[in-house]
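Here it is: the structure, laid out below.
Of the protein chains in this complex, one is absent; all others appear in place.
Let's look at chain A:
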Amino acid sequence: MTALDSLKVQVMKKAWAEPAFKSQLLAEPKKAIKEAFGDEIPEDVELRVVEESKYVFYLTLPPKPEDVADDRSNRNFVW
């Protein structure tokens, strides 16, 4: 699991266990994460939190790769 994945798991566990943290996370996600875990989400990122239930789920559509990815070439021979 990456460091990021384990942060996500910690956030979710804390939100499940502590209603006060969950409320803060839903209202001000970046602040809640910073105060609880010390991790800073970059300023240019806006974070929103949604809660699934037993019968309501979210399928999040990520941004298109062409909008967020940089391609890098492994080229090793040049002119």
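Basically, a residue touches a chain if its C-beta (ideal position, glycine included) is under 8 Å from a C-beta of that chain, and two chains touch if they have at least 3 such contacts; residues count from 1.
What we mean here is this: contacts and distances are computed from a predicted model.
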"Copper resistance system multicopper oxidase", "Branched-chain amino acid ABC transporter permease", "Geranylgeranyl diphosphate synthase type I" or "NADH-quinone oxidoreductase subunit H" - which is the UniProt name of the missing chain: "Geranylgeranyl diphosphate synthase type I"
Residues of chain A in contact with the chain not shown: 2-5, 8, 41-42, 45, 47, 60, 62-69, 71-79
